[in-house]
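Up next, chain A:
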Amino acid sequence: MMQQNRITVATTWLDGCSGCHMSLLDIDDRLFLLAEKVDFVYSPLVDAKQLPESVDVGIIEGSVSTDEDLHKAIEFRKRCKFLISLGDCAVSGNVPSMRNLFKLDDVLDRAYRENVQVNPQIPRDGVPKLLEKVQPLHGVVDVDLFVQGCPPSAEVIWNVLSELVAGRTPDPTKLTRFGA
Partner candidate 1 sequence: MKGPGTASSVRVVTLKINDHDVSARESESILEVARENGIRIPSLCQMDGLSIAGACRLCMVELKGSSRLLAGCATRVAEGMEVLTNTERLRKYRRMIVELLLAERNHVCSVCVSNGRCELQDLAFECGVDHVRFPYRSAVYQVDASHDWYRVDHNRCVLCLRCVRVCDEIEGAHTWDAMGRGINCQVVTDLKRPWGESDSCTGCGKCVQICPTGALVKHGTSAGEMEKDVHFLPYLSRMRHWE
Partner candidate 2 sequence: MTLTVQRPKPPSEDKRWKMIDVAMRRQGYSPHALIEVLHAVQNAFGYLDDDSMTYVAESLGLPLSKVYGVATFYHLFALKPQGEHTCVVCTGTACYIKGAGDLVDGIKQRFGVRLGETTEDKKLSILSARCIGACSIAPAAVIDGKVHGHLSVDELLARIEKVV
């Protein structure tokens, strides 16, 4: 599937709390081991700000809530050979999807008008447009691996990455669960 030794990895966060990325950092000193095997070619955690044309593994945290999220998800799917849905927001919609119980306009009103004392207005310029409904990542693109957890523990993430590095397809279903 991918070369035995070094693999390229791109990560991004959509609508989430970035906790899954923090969990990735929680693998601590094993990051050094990882650095020997993995090139992070694009990620909020690194300087590279251009998603390469082709990447071995894409990791997405967060749900698809805005048109920008949707665009990112599609770009990742196009360019990544193996796409991982990381964490409950990406896998199930989780907390961000709780707004699906309400009409989008009501949500915006609540956030930007009803509870605001100074200059209440709904931001329109320079911010991504919210989608009518929040979706899990696999609601908009095909996903190759699901890693549940809020957030998935560092151990699980380490397991997934080291399996990939070893050229195997990871199976985290016995290591993590929804809400973990």
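Here is how the candidates were picked: all candidates are chains of the complex that A comes from, given by their letters.
Just so we're on the same page, a residue touches a chain if its C-beta (ideal position, glycine included) is under 8 Å from a C-beta of that chain, and two chains touch if they have at least 3 such contacts; residues count from 1.
Every value quoted in this text rests on a predicted model; they were computed, and no experiment measured them.
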* **Complex member touching chain A, one of 1 or 2** => 1
* Any idea which chain A residues touch candidate 1 in the complex? -> 85, 88, 91-95, 97-98, 100-102, 133, 136, 138-139, 143, 146-148, 150, 172-173, 177-179
